[in-house]
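Just one protein chain is left out here, and the rest sit where they should.
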Amino acid sequence: MQLTAKILKKPITSALISVVFGFLVAAVVLSAAGYNPWQAFGALFSGMFAKPKYFSNVIIKATPIILTGLSVAFAFKTSLFNIGAEGQYIFAAMVVTLLGMKLNMPAVLQIPVLVLAGIAAGGIWGGIVGILKAKYGIHEVITSIMLNWIALYLSNYVVNLQAFHQPNSTGTYPINTSGYVMLLPTWKYSDSGKAFLKRIPWLKEVMLKTDVNFGILVAVLMAVLMWFVLYRTTKGFEMRAVGLNRDAAEFVGINVNRSLLESMVISGALSGLAAAMSVMGMAPHNISTLAAFENNGFNGLSVAFIAGGSPVGCIFAGLLFGGFLYGGKNVQSEIGAPSEIIDIMIGTIVFFVALSTVISKIADRLAKGDASHA
Amino acid sequence: MLETITLLISITFMYSAPLIFGALGGVTSERSGVVNIGIEGMMNIGAFVGTAVCFYSGNPWLGFLMAGLAGGLLALLHAVASVTFKADQTISGIALNLIGPGFSLFLCRMFFDGATMSKPIANKLPKIFGNIKTGSTAVKNLNLDITAVLAAALAVILWFVLYKTKWGLRVRAVGEHPAAADSLGISVTKIRYTCVLLSGIFAGFGGGCMTLDIIPQYTPTAISGQGFIALAAVIFGKWTPYGAYGACLLFGFAQALTVVLGGGKFAIPSEILAMLPYILTIIVLILFVGRAVAPKEDGIPYEKGTR
Partner (left out) sequence: MEISDAYAVQMRGITKTFGSFRALDHVDLDVKKGTIHALLGENGAGKSTLMNILYGFYKADGGDIYLNGRKVRIKDPNTAIKHGIGMVHQHFMLVENFTVMQNVILGSEVTNRLGVIDNKKAREKVMGIVEQYGFSVDPDAKIEDISVGMQQRVEILKALYRGVDILILDEPTAVLTPQEIEDLIGIMHNLVKNGKTIILITHKLKEIRQSSDVCTIIRRGKLIDTVNPQKVDEETLAEKMVGHSVKLIVDKTPAQPGETVFEIDNLSVKDRRGLEAVNGLSLKVHKGEILGIAGVDGNGQEELVEAVMCLAKAENGTIKINGNEIQNTTPANAVKNKISTIPEDRQRRGLVMNFSCEQNMILEKYNQPPFSKKGILRNGEVRKYTSELIADYDIRPSGCEAMPARGLSGGNQQKLIIAREISNDPDLLIAVQPTRGLDVGAIEYVHKMLVRERDKGKAILLISLELDEVMSLSDTIAVIYGGKIAGTFKQGQADEKTIGLLMAGGEQNAVNS
C-alpha cells in the first residue's frame, strides 16, 4: 500500500494516467462513430514514426510548443497562470518578421538580433500582464486573454499594411535569408551537399524534405536552463517562495511585485523565443492574416499541464504532443476518421490532468490507512 | 442617415445576442463561485448542434433547444471536475475549450460528408415582426431578430431570480461564503452544479444564436472569441446580469461599427475596432482597482472543515 501510494504521488503517474484516459475516450468516440480505434491509433503512430521525415517533422512541430510549454510552466512555478503565451508568441512573431524583413545584415549579426528581438517582444507582452498584476492586482488570466486577442488583431492589422503586405497573398514578405536558422540550408541544396546526402538515404530525406533547424537544440537548452534557474539559484528560490506563499515571502522582505513581474517577463520571453525560432527556422518565414489562433501558445498550456509544470518534463510532453498533432493528420488520410479526434484526445488528457489532484489525495488516504494499522 | 442608424441598431442587437447568452451563463456560474473559462467551447458545441439539428429537422426552435442541451452536457463535465473533484477550474475550462470545438468539427465531418462546414439551413430563427415586405429600409431594420428579445428576457429573469427570490439569495451566499450557507443546511454542491449546468445551457443558446440566426451554418470560425468577449463582459459588468447585458450591447455595437463603417468613408480599420472590447475591459479593470467586485469565493473549491 505504501508503495502504491508513493507511486501514485509521483507527478509522472498522473500524466500517464491522463494520457491513458485520453486514448480511452478517443477509442470510445471512434467506435461510436464507426471507426476501428486500433486502426486509428496505428495510423497515428505510423504518422509519427513510419518515415524519417515524419520523425523529423514531429521534432520540428514539437520545438515551439516545448518553448511555450516552458513559458507556461515557469510562470506556474511562481503561481502565475500564463494563458497569454499565445499572444506573446503572436506579438513576437510579428516583431521578428518585420525586423527580419527590413534589416539585412550578415547572418552572424542578423540571427542574434532577431532572436533577441523575439525574446524582448515576448518579454514586453508578458510584462504588460505582469505590471497589471503587480500594480493593479488584476488577475493575469483575464488580462492574458484580452492581450491574446489584442495581439491577434494587431498582427492582422500590420500584415495588411501596404508596407509589409506581400501582394496576392494573405501574408507579409518573408524575412531575409540571413535570418534563417535551418541546418545548413544552402549546403544541402548544393552539388557537393546533394552528393554527400545521396549516400545516406534517411539523412537525405530528413534534410531535403523537412525544415530541420536548430530550434530543438535551443528548446532543450532552455529547459535545462530554466530548471537550473528555478532550483539552483537564489532568484528561482525567491520566485518559488512567492509562488507557494506570497504572504510569507512578503513578510520576510521579498519584493513580491518585482518577483511577479520578473516571472512574467521571463515567461513571455520564452514564448517570444518560440516565435523567433519558428519564423526563422520554418518555411514560409513570414506571418499571415490569422482567422483564428494557431494554438502555438495554447498547445504550450497543454504541454505544461501534462508535464506537471516541470521544465524538463516539458521536453517530453512537447515531443508527445508534437507527435499527436503531426501524426494526427494521418488518421484522416489513412482511415478517414476526422483528425479532430486528436483535438478531442488532447482536450481529454488536459481534462484528466485537471482531475489528477484527486490522485494525490487518494494516495494520501492510502498512506494514512496504512499508518493506522502500524 | 436614418437608414445607417437603424442598421447599426439592428446589427448591434443581432451580434450582441450570442454574447449576452454567453455572458449571462458566465454570471450564473461565477455567482455561485465556479469560474467558467470554457464558455467558448460550450458556445461552439451549441453552435454546431443547433444548426445541425435545424438542418435535419427543419425546425430552428428545436435546434435552439438542442443547442442549449449540448452546451449543458459539456458544462456537466466542468461541474463534475470543479465541484466533485475540486479540480483547478481554469484548467478544466481550458480543456473544454479544446474538447468543444473538437467534437463540433468531428461531428460535422460525420454528419456533413467530411466537410468542416455544415450545410446552410433554410429556416433561420424569425424576426420579431415576422417577414415584413413593405416599408422603408429604415423601418425594416427595426424588425429585430427574436434572439435579441430572448436575450433581453433572460437578462431580466436572471436579475429577478438573483436579487428577489430565495434561490438567488442562496446562490449569492454560496459564491461569497459557502461555509455559511452549508452551516444553514444549504447544499453547496447542488447549487454549484445547477449554476454550472445553467451556464452551459445559456452558452449553448448563445452558440445557437450564431448559427441559427446570424449565419445560417456552422464553420470552424463561427465561434471565434465570442466566449471570451462574454467573459470580458461579465467582468466589465461587475458580475451582474444588467451590467453584463450592457457590456455585451457595447461590444456588439463595436462589432456593428466594423460592419457598417468597415469599407466606407470613416475607414477605421476593422482590426482596430475588433480590439476594442478587449482594450476597454483592461481599462475598466484598471479603473476599478481595489474594489472587491467578484464573488468572494469565486474559483475556490469548497471543502468542509476549512473555515
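In order of appearance the chains are A and B, and numbering begins at 1 in each one.
FYI, a contact is a pair of C-beta atoms (placed from the backbone, for glycine too) under 8 Å apart; a residue touches a chain by one contact, two chains touch by 3 or more.
Quick caveat: nothing in here was measured; it's all calculated off a predicted structure.
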Where the complex has a chain not shown, which of B:Thr4, B:Thr137 or B:Thr165 is the residue touching it? B:Thr165
Can you say which of A:Glu86, A:Glu140, A:Asp211 or A:Glu238 touches the chain missing from this structure? A:Glu238
Sort through B:Thr137, B:Ser183 or B:Thr221 and give me the one touching the missing partner chain. B:Ser183
Could you pull out which residues of chain B are in touch with the chain that's been left out? 161, 164-167, 169-170, 172-173, 176-177, 179-186, 296, 304, 307
Interface with the unshown chain - residue positions in chain A: 232-235, 237-238, 240-241, 244-245, 247-255, 365, 368-369, 371-372
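To be clear about the criterion, only the chains that are shown with their structure count from here on.
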When the centre of a chain is set as the mean of its C-alpha atoms, what distance in Å lies between chain A and chain B? 29
With touch defined as at the start, can you tell me which chain A residues reach chain B in the complex? 29, 33, 81, 83, 132, 136-138, 141-143, 145-147, 149-150, 153-154, 156-157, 160, 291-292, 298, 301-302, 305, 336, 338, 340-344, 346-348, 350-351, 353-358
Please output the residues of chain B touching chain A within their complex, sorted ascending. 37, 77, 81, 85-88, 90-92, 94-103, 105-106, 109-110, 114, 220-221, 224-225, 228, 231-232, 235, 269, 271-272, 274-275, 278-279, 281-282, 285-286, 289-290
